[in-house]
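Only one protein chain is missing from this complex, and each of the others stays in its spot.
Note that the chains take the letters A, B and C in the order they are written out, and that residue 1 is the start of every chain.
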Amino acid sequence: MKKLINKPGDVVREALAGMASAHADLIKVDLEQQIIVRKDAPLQNKVALISGGGSGHEPLHGGYVGYGMLDAACPGAVFTSPVPDQMLTATHAVNGGAGVLYIIKNYTGDVMNFEMAAELAATEGIEVASVITNDDVAVQDSLYTAGRRGVGVTVLLEKIVGGLAETGAPLSQVADLARKVNSQGRSMGMALTSCTVPAAGKPTFELGEDEMEIGIGIHGEPGRRRTRLTTAAEITEILTNPVIEDLGLKAGDEVLAMVNGMGGTPLLELYIVFNELQRILQGKAISITRSLVGNYITSLEMAGCSITLLRLDKQLQKYWDAPVHTPALRWGR
Amino acid sequence: MKKLINKPGDVVREALAGMASAHADLIKVDLEQQIIVRKDAPLQNKVALISGGGSGHEPLHGGYVGYGMLDAACPGAVFTSPVPDQMLTATHAVNGGAGVLYIIKNYTGDVMNFEMAAELAATEGIEVASVITNDDVAVQDSLYTAGRRGVGVTVLLEKIVGGLAETGAPLSQVADLARKVNSQGRSMGMALTSCTVPAAGKPTFELGEDEMEIGIGIHGEPGRRRTRLTTAAEITEILTNPVIEDLGLKAGDEVLAMVNGMGGTPLLELYIVFNELQRILQGKAISITRSLVGNYITSLEMAGCSITLLRLDKQLQKYWDAPVHTPALRWGR
Amino acid sequence: MPVTNKDILHWLQRSTQVLHENNAFLTQLDSAIGDADHGSNMDRGFSAVITKISGMQEADIGTLLKTVGTTLVSTVGGASGPLYGTAFLRAGMATAGKQHLEGAEIVAMFEAAVEGIKARGKAQAGEKTMLDAFIPALEAGKQAQLEQVPVTELLQRMAGSAESGMKATIDLLATKGRASYLGERSIGHQDPGATSSWLILQALADTVAS
Partner (left out) sequence: MPVTNKDILHWLQRSTQVLHENNAFLTQLDSAIGDADHGSNMDRGFSAVITKISGMQEADIGTLLKTVGTTLVSTVGGASGPLYGTAFLRAGMATAGKQHLEGAEIVAMFEAAVEGIKARGKAQAGEKTMLDAFIPALEAGKQAQLEQVPVTELLQRMAGSAESGMKATIDLLATKGRASYLGERSIGHQDPGATSSWLILQALADTVAS
């Protein structure tokens, strides 16, 4: 295992300490409770947005805490959902009286831990709503799985819904927009390499020199199928077509397109994939109105990428464009 | 070689096409001449900033074209300096009559190609000044080397000097500030892994499971020495101490600190390094007034990091804080 | 001889040790069909448990088990945190105030635990989860209780059935948890959660036998 770390058990705490000093203008970090909170929280009469999940997906979620996005993030151990105590502490730290929205990626662990936190918050009379993201078309949603995973759309949702929350909209409206964003976005990912969980010390799986995994999530896990490595053009087709189909995108539609790196893929390659994506969508007369190319929701040092398309309308575009100021996403101020 | 590419020979052109469509609001890309130009160029009576170098360092330089930073970037083949024709075409595209500043990283190839471009521009009567960055303390500047390489400081310089140029300052003043920034910053880098130039098809060098390279540049090349892999704490010491010493930093000094990923290192680890850096500087009563943690000047998918410290004063801080709007760096608008 | 609160304490200590020793093994199982963290999750949780209960020599069994439950919920995370946490919480509720447990009480305790896991995880037998170790163990416990076997034997039979259940997960297709994303590819791998469940049940049988 080759990593810039000290002890595997200290990875998350030390990275949080680093974040705290690098972004002291934007966030407060509680190293004891392991939560990241917006500097000016709690904000009176603003719905507070909390998300969380295992570490190893940086900048998700801690990098998205700040003006116009999340009020708090709860990072768990690497690839391990945080615990209800973190979420409850975060809830106390950010609740400004207008209620709290939990943004939960659909993984059994995340769902159950947030569920327990919500139960506890409810007993204290705090108004909590939850939205679950499940945009990964690699998982066939059916009786035979835990349901589609929450992946790339989570980033876009945190931004867009954060934009609305900043206006002082009520919890029900904020939660509705969150559900709408989730319903209008889909993703699919692939890996060229696995990654190594620090505590495990070796790669989660092994891939041959000419192999790739299609339909991976964001936990360094194997995907739906292993196939021969092929060109960026074909890989982009493989990822994009199911997304387009599942969303029912058609000529004239406008989308926000994200080409996301899994952590170990150079930006140069992500732009090549974006070029292919643009070509595919252009061929179907779907226009990319907004875009994001880079590492936004990662799996440690995994090489690979995911593609997310979000069907845009006036409302989503407006809150996407709204100012945001977080460690990892910033515009308009 | 596992990469998200089509043909090795098409990598740069296709990535540029991807950049062009992803950032059509900020940049114009000339795919024929292989140059990236600020959307609103040429700007009358503003000194134009041009940089360039081999591809594979993304977001450098193309990601830094836009308001408050570069007017144009010339990307060469992967790890290969661009040619004078690109620089000259870029010069024509951005010269608004106030002169042009070439920002050149100190590599024999970059220096010679920019030199030839400057000679050609001079024959056309275009006022061109050049500044060479050479901040890499891993290279002992002496009669026995081609001089220190230009690395991390280049990013900071492009931002700060871009801030001044935006105010309409004359070329001599812009060039002076560039030289000042270069003189006040130093860097050092290390690698956990090598990287693979697409056209070469295999890693530039091989490192054992418990080895690292200290004193690397940004071209996937071997460094000054190979040593046993150690902790993030020790690695940060190894990189930081020569930088502090060479800059002559002392208690009370303020710095801009950049922890830069080489392309394949997760943000989680970069924050751990930043935490160590903060600890080291705190121990010497040097304060980190501004910071940057992430992938800003990379070597394809190399795992590793570099540390850059820039001694700040009022002037540098002011232009660092000035608004910038480029694909890779954005604030204040 | 009934199971005493001392036995429960020793069981928890033994579980902590066994899970620590099997950290890498459990993570290896989780690498194949999950995300390579089950070993460190369980190890982290139980090492917090052992600290938490270190001063609780005199506590009744219900209090002990509830403490285990809340500690696991607060320190494990992932899927296994809420599931094991709920299991121990429910087990603690079923044994509230007790200083020792007869066979029937042991079975009732595990019944409550299993109900808790099912309620929290919305899974049932055959989905390639920890339930595929717990449910056969519970069935075996019920049967043993019907046969009025001594507590040591009851626990041995439970552990034995947990072990066969765990081994049987190899051939199952996962339909719950992270392994379900693999579809058919989940077949052929032993479930990590079923494995940790067996380790914990075996630790109980071994503790009481010795």
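We adopt the following convention: contacts are C-beta pairs under 8 Å (C-beta built on N, C-alpha and C of every residue); 3 or more make two chains touch, one makes a residue touch a chain.
What you see is a predicted model; the values in this text were computed from it and never measured.
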In the full complex, displayed partners of the excluded chain: B
Absent-chain contact - pick from B:31, B:122, B:146 or B:285: B:146
Chain not shown: contacting residue from B:42, B:76 or B:327: B:76
Touch criterion as defined above, residue of B:22, B:43, B:197 or B:212 at the omitted chain: B:197
Absent-chain contact - pick from B:6, B:21 or B:113: B:113
Hidden partner interface residues of subunit B, rising order: 54, 76-85, 107-109, 112-113, 115-116, 138-140, 143-146, 149, 197, 199-200, 204-205, 217, 219-222, 224-225
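FYI, only the chains that are shown with their structure count from here on.
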Path length in the contact graph (subunit B to subunit C, fewest steps): 2
Centroid comparison with subunit A (C-alpha atoms), farthest chain: C
Chain centre separation in whole Å, for subunit C relative to subunit B (CA means): 54
Intercentroid distance (Cα basis), subunit B paired with subunit A, Å: 29
